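Would you mind keeping the following structure in view while I ask a few things?
All protein chains but one are shown in place.
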């Protein structure tokens, strides 16, 4: 017997509950919070501020050698709603990773898929299945499910980035496989671009020989300069104060990975965007500018490097005085694939229609 | 601060760990069992035997009125690996539901999707979105995501069935919505068949007006007599001792729901089937016959009504002296949609290739 | 030079036109009817009446041995708009095939896909890839692209059916391959059903081992009794006087073949159906009852066994005094796949919007 033992109000009932527990059974009729009218939002709205996190990352850099454990010097965002587990939302881990000058985070691979959004420092290199990708702030780098990856910092300065993985989901699903890898040879002086970009970085031009067998984008890096140009063009063409782009698989279309959706959003000075509610959770990171985010009952004043959580079914609104660019990554593709995506526009009140 | 506080080996490190916890951060390098070489199999191999469960269900029927809570008289299989939570696997709940003569389990709907596999008693009726479906042993009834459903037992005998829902997944994803419903009028004397069957129960003949908007099968019941006939035909045509069929969406093809896969398997007397390993979990229920199931290091002698769990990445083998028919439901579609399905054939040893 | 030589109005222009023809070039500006405002309807509305065709088929049966040519005794519907080519529409051939008692139409296969709709005589057998399918009036039999097929009439009476193939399309596309086959051994006394039906004829029950590799339905025969039951049920449930079902692939969903769509339509006595216009063509055959079909400017009084053509973009309307069941096959899947399907509802006037 390893299950919950419920108490009955009279001896006969109590005897039944005892025998049920003995048989590893539980009465449904005594369960609470299983069948909730709306999701109870296990993770809570929360914001990690760069001014708090970066100095801690710097202290960790000085105190903790990279080979200390887990192969990575990573500060994991621990959502206060997750009961002490080091996850940012119900499905995702998020973290700040820091590499000092000359440091190398060695090669490994795992079934949890990761994205990196570069926040500080230019010239570090991530190798994805051996392809060396130089990174600068604003870039998005993918290390999809089961791809080898390692990080090198050949520069004289520290580099900092945001890591987001579908880790809580993959662990929950009992689907985590991990393998430490042979380190690639040092990629040498920072190259000018990756094979991935040279092959798949020209819009609409695809090698006939294809894109490899993975169920993910073969383009492993998306440059901020490209994102910036498209956002600019969209805002140039309309009267609105909000523009957004989605990072997509240039060969198959759709999201960059089966489990994660990445987008960039730009608000003009004085602009606002109201996203209403949706099932699934997301991380939002300010790249430039500033703003005020309302998530459920919480309000966060956000600056560059700050990251906040929008839990499932929480209303979310952004506004900005000076203008802002944000990067966001969420689990929407998972919800769509499983028929569990439900959206409610900002002004739809409390109706729970789909 | 609501996160885990790690201890450092020296004052400086311990100070860092304290400050990290204060900032709702955790060091990755002190985490254990995040990046496991293979899934740790949170749920464990386990078997609930009809001879234990049915009498407890009968006691519950006599002691617990159906309106007692949760609208259902359901004994939930509580996997000993799930830490006291009433779930059968990482993604699914499973249970025995019992209805006495004349009882009605009232209408409700929820985003968790359910299947029912009828084990005992003929003539109860499930209404799915108002469509009355009479049930007999061996039938599979679907109550997909957000469909209204209620159960009536107009007969003189108790009825028992297996319930399986994607409940652990939907709760984990913070995607549970629930709504109590208006009861349908009593469907009256047991009809001879459902609208769903009359419209979608003739193979390959589909109303041009379509199948409703849901992302699930519009055929809400699959009769054992059909399953039996196809299994018979397959085994009649080959020398093998194992045949299997998948329950599918007759309009769109593929699985009956986005999150669950249902199959029936028949082993001839003296037959065996070795399924190797796969990510994702499944429930197996004996409908007729008997057998011995090996799941990981556990061995279960199984008879009609017995249900056992195959957790993620556990080797699974079945053999039978007298022959057996089994019903199984698992979460394979979820793993396939998310790019997390990994299989290893029975004789592939410990290699972890995909 | 093998092209059209246009005439110029003056010597210089005429010289150019001569030199163009010499170079196998043509001036676009002298082409007529290339860029038409709406499709010119190459094939025309037309009806072949059973009372004319069946006696001719009977004469052919007596005069022409089956081995005479083409392996089949087939009277091809030659649409008067097709310039003497033996095609019923721009994409399809249609025909009446007749087999006398004891006759066999030998095995062959081709890339053109065919359907058979049985009109007269019970008990003939078509073998599709070796699977013997007994046929009775109202049944639909598929012999998809590159499947071996042969027809046996072991009965004492003649059998007659409608053949429709995507032959005009396949020939036009230069995609016709043909191979004469080894005859299958005589299937012996008429079996009670085909392997195809036993494996794929139970709605929603599919062998896990799959459905073969072809891009077509693995169910090779659809029984009229099934069609009849579903049409009945639809009409029983609504106040309308028109019901329709589509024949579909029970494993993958969608049409039975990539190039052809089959449907059955039932009109109650006194009922009517107005189909408006669509690109693509279709054959309509009366199975029981009678009616009046308006196709473009033509009107046809139709009885059992009569078959008429609805050419591309022709308005089509059906009405009946006594009620009618009709079978129809058209090329809609081809138009949908190529982005060329355009529909106009009955009352939309002459606007050419999509």
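Should a chain be cited, it is by its letter among A, B and C, assigned in written order, with residues numbered from 1 in that chain.
Just so we're on the same page, a contact is a pair of C-beta atoms (placed from the backbone, for glycine too) under 8 Å apart; a residue touches a chain by one contact, two chains touch by 3 or more.
Keep in mind it's a predicted model, so treat the numbers as computed, not measured.
Novice: From the touch rule at the top of the page, work out which displayed chains the omitted chain touches.
Specialist: A, C
Novice: May I ask which residue of A:11, A:182 or A:204 touches the chain that does not appear here?
Specialist: Considering all chains, including the one not shown, the answer is A:204.
Novice: Which one touches the absent chain: C:30, C:208 or C:240?
Specialist: C:30
Novice: Given that one chain is not shown, which residue among A:133, A:256 or A:340 touches it?
Specialist: A:256
Novice: Can you list where chain C touches the absent chain?
Specialist: 1-4, 12-13, 16, 19-20, 23-31, 34-43, 46, 48, 52-53, 56, 59-60, 63-64, 68-70, 72-81, 84-86, 90-91, 95, 108, 110-113, 145-146, 167, 169-179, 214-216, 257-259, 279-281, 311-313, 334-335, 337-340, 342, 352, 354
Novice: Taking the full complex into account, what residues of chain A touch the chain not shown?
Specialist: 195, 198-209, 217, 219, 222, 226-227, 229-230, 233-234, 237, 243-254, 256, 263
By our rule, only the chains that are shown with their structure count from here on.
Novice: Pick one for the touching-chains graph, please: line, ring, star, complete, other.
Specialist: Contact pattern: an open line, chains touching in sequence.
Novice: By Cα centroids, which chain is closest to the centre of the whole protein?
Specialist: Centre-most chain by C-alpha means: B.
Novice: Give, as an integer number of Å, the spacing between the C-alpha centres of chain B and chain A.
Specialist: 30
Novice: Just give me the whole-number Å value for how far the CA centre of chain B lies from that of chain C.
Specialist: The separation of the two C-alpha centroids amounts to 44 Å.
Novice: Give me the residues of chain C that touch two or more other chains.
Specialist: Expected reply: no residues.
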